[in-house]
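See structure below.
One protein chain omitted, others in place.
Coming up: subunit A.
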Amino acid sequence: MRLVTLSAILSIYLLRANAWEIPENFAETGHSNNWAVLVDTSRFWFNYRHVANVLSIYRSVKRLGIPDSQIILMIADDMACNPRNPRPATVFNNIKQHINVYGDDVEVDYRGYEVTVENFVRLLTGRLPPETPRSKKLLTDEGSNILIYLTGHGGNGFLKFQDSEEITSQELSDALEQMWQKRRYHEILFVVDTCQASSMYEKFYSPNILAVASSLVGEDSLSHHVDPAVGVYIIDRYTYYALDFLEKVEPSSSKKLSEFLKVCPKHYCLSTVGVRTDLFRRDPKTVPVTDFFGSLRPVELTMNIVNVLPAHVNKTQPVEPEVKYTYVSQFPNLSSYT
């Protein structure tokens, strides 16, 4: 079957000379769907850059094909429509305003006060209240590749949420272990852009996780540049170069994860990018970037002709009873009160 699929794809490819390149391992990826959990944990205007960080990744994964229904975006504060923003409804990654990372089509799933440690852990582990809407659930299964991206202010072994609480690396690794035991993922790419970021993944003990951190323990992650019109730093170094790399990736491109791990060398980042590969079973040199940043859409081509018969609609209209309806007076009758 797989051969048939491949040959069908190849024939289409030959027909359309300038069609996309088909990745070599198109049918061999071990996962069946892609999800992304993108979290900005910082509130307040001076943390504008963290919102720009998370929106940069959001823009990339959306551009590479993960649908909004499979992206959980958590943003702790509103920068785009903040009264201090001189250009309403925009968040730029660059002083030259190359890319409006906020875009015209954005869906924020958790925002403002909803971004808490409790909600984040509940989201990962799937232990949510019954009335939670679908867009706030991480409905993954054992075939899901998940990209988890966190940005905010952190320290050795913790990441602050909204300046009032923090998640420790132990809590995070326990949550991921719970996900593994519940078969909620196939593989995870964990990216964290914060100070002393590598401390966040040191305690991980669950399999199939590839972790990337913008700085090692004892190092600060630094911001990239300031926009005087906005008045604050607008993006962090690591994410700036990560976005720079991801902008060159196409859904069909064969760029490998090992290239992504090298996006920010020390003379760009001013901090050392930490990578942890011991839990990950595959070699990053063979894994396409789109295994985590793109989306896999299971498509099976068939050469058979399918006859679609017109649906036989036997719609029996229930007879509506005739009832006397009325409009209600919008103001009380005060004659009895005066």
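Just so it is clear, a residue touches a chain if its C-beta (ideal position, glycine included) is under 8 Å from a C-beta of that chain, and two chains touch if they have at least 3 such contacts; residues count from 1.
Everything that follows uses one rule, which is that contacts and distances are computed from a predicted model.
Candidate names were "tRNA-splicing endonuclease subunit Sen34", "GPI transamidase component PIG-T", "General vesicular transport factor p115" or "Elongator complex protein 4", and the UniProt protein name of the unshown chain is "GPI transamidase component PIG-T". Of the listed residues A:Thr125, A:Gln162, A:Ser198 or A:Ser271, the one in contact with the hidden chain in the full complex is A:Gln162. Annotation: of A:Arg63, A:Arg111 or A:Lys203, A:Arg111 touches the absent chain (contact as defined above).
Contact residues of subunit A toward the unshown chain are 43-44, 78, 80-81, 87-90, 102-109, 111-114, 129, 131-136, 162-164, 318, 320, 322-332, 334, 337-338.
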